[in-house]
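Apart from one protein chain that is not included, each protein chain of the complex appears where it belongs.
Chain IDs A and B follow the sequence of writing; residue 1 opens each chain.
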Amino acid sequence: MVEMEQLQKEAKEILKQGKVKFVIGYSKGSQNLTATPVFIKKPEHTSRLIWDPTCVQNLVKFIVDDKQKQSREKKPDERPVGIVVKGCDSRAINVLIQEKFIDRDDVYILGLSCEELGVVDEKKIAQKLEGKKIEKIEFAKKNNLIVSTKDGEKKIPVKDVLADRCLECKAHFPVIYDQLFGEETEREVKEPYKSIKKTESQSPKKRWDFWKEQLEKCIRCYACRSICPMCYCDECVADSINMAVTAETTAEEKAQKIKWIERSPALSENIGYHLIRAIHLAGRCIDCGECERACPVDIPLRLLNKKLEKAAHELFDYDVGFDHKKPSLISSFKDEDPEDFIR
Amino acid sequence: MNENIYLPKLAKIIKIKQEVSGSRPIKTFRTQFLESSDFSHRSGQCAMLSVLGKGEAMISISSSPLEKDYLQFSILKSGRVTTALHEMEEGDIIGIRGPYGNHFPIEKWKGKNILFIGGGIGLAPIWSVLQTARAKKADYGKLALIYGARTSNDWVFKEELQELKNEMDIHLSIDCEEEGCNEFVGFVPQNVADKKPSPKNSISITCGPPIMIKFVIEALQELGFKDEQIYTTVENKMKCGIGKCGRCNIGKHYVCKDGPVYSWAELKTLPQEY
Partner (left out) sequence: MEKILTKKEFPSWIKNLKSFNVYGPVKKDALWEYERIQDPDKLDLNFKNTVLSPKKIIFPQREVILDFNHKKKGKPEIQEALPEETKNVIFGVRPCDARALTLTDKVFEEEPGDKYYLRRRHQTVTVGLTCSDPPSENCFCTSLGGSPHSTEGLDILMTELNHKYYVHSFTDKGRELMKAASDVFKNPSEKDKKDLKQVHKESEKKIKRQVKELSKITDKLKGMFDSPFWDEESMSCLKCGICTYLCPTCHCFDISDEVLSSSPLKGQRVRTWDTCQFPYFTMHSSGHNPRPDKSSRLRQRILHKFSYFVDNYDDYQCTGCGRCISKCPVDIDIIEVLEKVKDYE
């Protein structure tokens, strides 16, 4: 069991000692629904920290944010950031260290084990309520959610509404941390790639039709990119007009920047954007599922990433984010690589 | 409302002059509409120039409204559209829509001295009003120009400036010493402080890099210029030119329609968002 008081105590301690500049964690959301990210600078505010299955966000994106912000500062604050992570989120930290985007010392990791649970999927909760609006969600004893609607309270076992990512999670406890809360209990995952089973069994034509229909919906709000801890490039192929421009960038460089993807939310451009993003996440996506959760039009983006995760596992015996000392998939080479061209 | 505001009118480039060479080149383009046009601007206004296939860029009109034969634009090569413009030749055709924005209240300045202060490409937006004042010299008091750039190569309108020397006080400057150049060495605000123009019955118009504008205004205030006597032009990223696309605002003001010309008395009340 993760004791919330212990987490708060440790956060308070590291803030008091000045070990970290601030702690990123979860607090109650504005409407008492799912949790919201919170940034705590003062030891006396650590009682705001919570931990329960409504803590859906992957907070590692804010490490990326801080790193980018510090890089623009004349006098960067190089103290580590304290961060609360779940198992999946911790793997994102490993990838960032592996790719040398951050150093191990940049973060002080407060790791939380999901133990036998994980986080909830709001869409699954909504389904259970058959259209009734949620007024409040509370996490109660015995791993139940108490969901209030206008018709009163309803008890829903967390297990019934766990996010798919949690059902297929390969390590539901942090694989890197400074302090661990909860147990590193093993949990058998029978079908780690269950969600892609259906699309995999379909004919290419059917799959193509499926993805065309899904990607047609995209409004290019770039929430998937914005929320992804692996999307940290200063310059992105999705942006036709921007690049990391400085006073030294010449007019020619700016003018020659290729518009790979137009801003129009046309199917061709949407497919271009999402496929480029998926490919760039191959061997990097740690399956926090945040892209899919953030998507306002419900594109099942996780399926794309999961498929590539499976390919990395099967072809190269590579699982993402478990060891930051290992070379990353795309920067490593093996003699037994199945492709001829690389040898 | 019959006009489609987004449709550019075609214009031929009748003359191109390389003002500045090197890594930050500036060219001056003179254009004539292919068909008769009711395009009529006032000093300080801008126009949206189109290179079809590349896009549009908002550029200040550097010719005086008194010049009826052509529209003139002096353009620093900076991004996608301006690079395409720099690659064009005389006889090529571009699109123009506008004019946009407010203008210098030059009618109100009759009888006053006008001091023009520019830095680098910042002379272009005030060149139009300078030419108008010069053409109607009798209406105004003393005209003077303080202008500087990094090097003497970076001055725009070099020949015109030489000619103008016979008509008004011209104080040029360069940032660092250069062999064979006897002009003031130092930044434009330092030149202003050095020349000590009198605020009496005067208006000052300044345009250049934001940092230069800031220090020029400080220098002018030091000399006793009141906020109402100082005018400047502001630029922000623009797309529509008519206050609808939402990006060029400084607080509640859209620079494309409420600007680009502001007195310091007005501008200082707006948030620092430019």
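Please note the rule applied: a contact is a pair of C-beta atoms (placed from the backbone, for glycine too) under 8 Å apart; a residue touches a chain by one contact, two chains touch by 3 or more.
From a predicted model like this one, the values you see are computed outputs, not experimental measurements.
**Q** In the full complex, which of B:K68, B:K108 or B:K252 touches the chain missing from this view?
**A** Final answer for the missing-chain contact: B:K252.
**Q** Tell me which residue among A:H45, A:K61, A:K86 or A:K306 touches the hidden chain in the full complex.
**A** Only one of A:H45, A:K61, A:K86 or A:K306 touches the chain omitted from view, namely A:K61.
**Q** Just to verify: which one of B:E19, B:D154 or B:E235 makes contact with the chain not shown?
**A** For the chain that is not drawn, the touching residue is B:E235.
**Q** I'm checking contacts with the chain that's been left out. Which of A:H45, A:H172 or A:R293 qualifies?
**A** Result: among the candidates, A:R293 touches the missing chain.
**Q** Which chain B residues would touch the chain omitted from the figure, given the whole complex?
**A** Those residues of chain B that touch the unshown chain are 1, 3-8, 10, 34, 51-57, 78-80, 82, 91-93, 95, 210, 235-237, 239-240, 242-252, 271, 273-274.
**Q** Would you write out the residues of chain A that touch the absent chain, in ascending order?
**A** 29-31, 33-39, 57, 61-62, 69, 123, 126-127, 131, 133-135, 219-223, 225-227, 239-242, 245-247, 249, 254, 262-266, 290, 293-294, 296-298
As a convention for this text, only the chains that are shown with their structure count from here on.
**Q** Centre to centre, by mean C-alpha position, how many angstrom separate chain A and chain B?
**A** 49
**Q** Within the complex, which stretch of chain B touches chain A?
**A** Interface residues on chain B, with respect to chain A: 23-24, 77-80, 82-84, 86.
**Q** Spell out the part of chain A that touches chain B in their complex, as residue ranges.
**A** 241, 250-252, 254-255, 257
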